[in-house]
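Yeah, one chain of the complex is gone here, protein chain that is, but the others are all in their spots.
Chain IDs A and B follow the sequence of writing; residue 1 opens each chain.
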Amino acid sequence: MPTHTAQQGDCLTSIAEQYGMYWETIWNHPENADLKRRRKDPNVLFPGDLVFVPEKRIKEVTRSSDQQHSFRRKGVPAKLRIRLMDGDEPMAARPYQLEIDGNWIKGTTDQDGYIEQPLPPGARKGRILVGEGSTQDVFELQFGTIDPLDTTEGVKGRLSDLGYASDGDPAEVLSAFQQKYGLAVTGQVDEATRQKLREVFGQ
Amino acid sequence: MNGLRRFISRLISGSTAHNTLSLPPAVPVFFQRSPDFPQGDARGIDSLHFQVRLNGTIIQSGQTGADGRIDVRVPVGGSSQLELLHNGTVVATYTVSVSTAPLAAVTAIDGQKQRLRLLGYHIGHGGADGDGVDTVQNMEFERSVLDFQADTGAFTDAVVSAAMQGQLTTKAGG
Partner (left out) sequence: MAVRVKVRLSKQIIVPIRFTRAVTGPPVADAPEVDDRGFGPWTRPASWGASDYRGAMVSLAAGDTVRIKVLREEIDSSAPLFITSSDRKIASVVEPAPGQPLAGDGIFRLKGESDQANRPVKIQVRLGAADGPVLGELEPHIFQMRVLRVRVHLVTINGVATTRTANSMVSVFDDINVIWRPVGIRFDYDPALTRAETVTGFAVPGQMTTNLSGGNWTEFSTLINLHPDPNRINMYCVRTANEVFGLTFANTVARPNGYGIVIADNSTANSNAHELCHYLDNPEHAHENAARTNVRTDIWARRRLMWTPSPYPNATPAYRNDVGYGAQLRGAQITVKDLAGDPWDGETARARRRSLNPY
């Protein structure tokens, strides 16, 4: 079976969907032990990561030929779990509309601003609309695009999602984050900053 | 209205992680016909149509009310483009950034300029940030000091006295 090279937007669930197997089968395969050690989080891959895809095992089932049978594919869809914030305040109990690859779902954020919805593994883009009319806030979503926290892109992506400038001076942006959360203000990424970023961002 | 592109993870079903998406913090900008905060009078420029653009994407739009206020969303460490519109056409643009640093001392020229600028007085566009704040005593600074003195009923002599420094701090903060 091929080694899959991760692209931007890939994650274990989308790769598993592509090759027709459970994500655990890929993640727990001995050939991916190094990947598992490096990435730790099955939800986050980095473009260029090599993912070993094992051979599919064929399951044989005996059934009577003159009857109709149902076969249900096992599999648990991925999900998205998003917390919406307006500055430091959760966007709590707000009506929203969620669009995933053209399909719309309506809901209300919970008391802490969370939205949790199933996510088809192959879904690439979506949007959340909160509020109505001219005061609507819009979040354009790109699924599977969170990079590992030990990469520059992973740090930048999380900071951008948290409302920091994606094109700002990196040292200034990091300093602002460090100052806000009471870390040593160095303007550089260090382990304490990564930990806090994981905690604040949620992943 | 379009939104800002966000990076999201597809989570496996049993994951307890989440992704936090924050709207960039908003800072209030007041368009007024005269400086300083109103004292029982109407100074705001109302009916200004505006939109805020971030990385080329429109993230806000609206119209000012009687107070001329726009809560501009500016990403931390970056800037947004505030555009004023007429009949849907952009007619004026402002590059809005935010400083979280404390103001300079009110006893120094740059500290006085920061406070005058915050209150809307016309200190020019010199300085590293192009908003007039620097340590140079120039004609625009003197004009602003005199305007402030005139507006507060003080003797108009362009001398930034201790009393005027106190008023600047009271009105502008810092």
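Convention: a contact is a pair of C-beta atoms (placed from the backbone, for glycine too) under 8 Å apart; a residue touches a chain by one contact, two chains touch by 3 or more.
Computed from a prediction, not measured in an experiment: that's the story for all the values here.
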For the chain not depicted, the shown chains it touches: B
Touch with the omitted chain, as defined above, among B:Leu11, B:Val74, B:Val106 or B:Leu168: B:Val74
Hidden partner interface residues of chain B, rising order: 27-37, 41-43, 45-48, 64, 72, 74, 81-82, 84-87, 91-99, 101, 103, 114, 117-122, 125, 129-131, 133, 137-139, 142-143, 146-158, 172-174
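The criterion applied here is as follows: only the chains that are shown with their structure count from here on.
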Length of the line joining the C-alpha centres of chain A and chain B, rounded to whole Å: 36
Residues of chain B defined as touching chain A within the complex: 1-13, 15, 17-26, 55, 59, 61-62, 75-79, 100
Chain B partner contacts - residues on chain A that touch it in the complex: 11-14, 23, 41-44, 76-87, 114, 119, 121, 123, 126-127, 134-147, 157-158, 160-169, 172-173, 176-177, 179, 200-203
